[in-house]
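Omission of a single protein chain aside, the complex is shown with its protein chains in their original locations.
== chain A ==
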């Protein structure tokens, strides 16, 4: 019996491309910049990018965790929290470490202000300014590994104190 390998490969590609990989990604997040939320050693999270392709389904909100291409290195990705949407006025750094604490910026059209939860160990919009929305790869919706810390990440706006 002959097995048509070609068409199997094609069908698997279709499933991966349109059913799985394309809209949901299983990715590993590590590093100290999101510390209380994500661990340093690496968490496996579920990331969806259907709504980044079709923003009208669910526009990004303040407090969402997103994965984006790093503005300094097109090969690297960053995982940060959205603090400001286009049109918001943001205080660059209230502690005055990166910029005078009185400096404010207006987020331009099509940009986001991304910060890490662990401000002292994070290189984020305080360094490189507003990030274009086109760099956002997807939104982190849940952590599934380690299993005992499984969580669904909502847009926890209240804890950020943003109205």
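Assume contacts are C-beta pairs under 8 Å (C-beta built on N, C-alpha and C of every residue); 3 or more make two chains touch, one makes a residue touch a chain; residues count from 1.
Just so it is clear, contacts and distances are computed from a predicted model.
You can't see one chain of this complex, but its UniProt record names it "Mitochondrial inner membrane protease subunit 2", from the set "Queuine tRNA-ribosyltransferase catalytic subunit 1", "Translation initiation factor eIF2B subunit beta", "Mitochondrial inner membrane protease subunit 2" or "Phosphatidylinositol glycan anchor biosynthesis, class Q". Of A:42, A:87 or A:132, it is A:132 that touches the chain left out of the display. Listed here are the chain A residues that touch the chain not shown: 7, 10-11, 13-14, 17-18, 52, 55, 69-75, 108-111, 128, 132-136.
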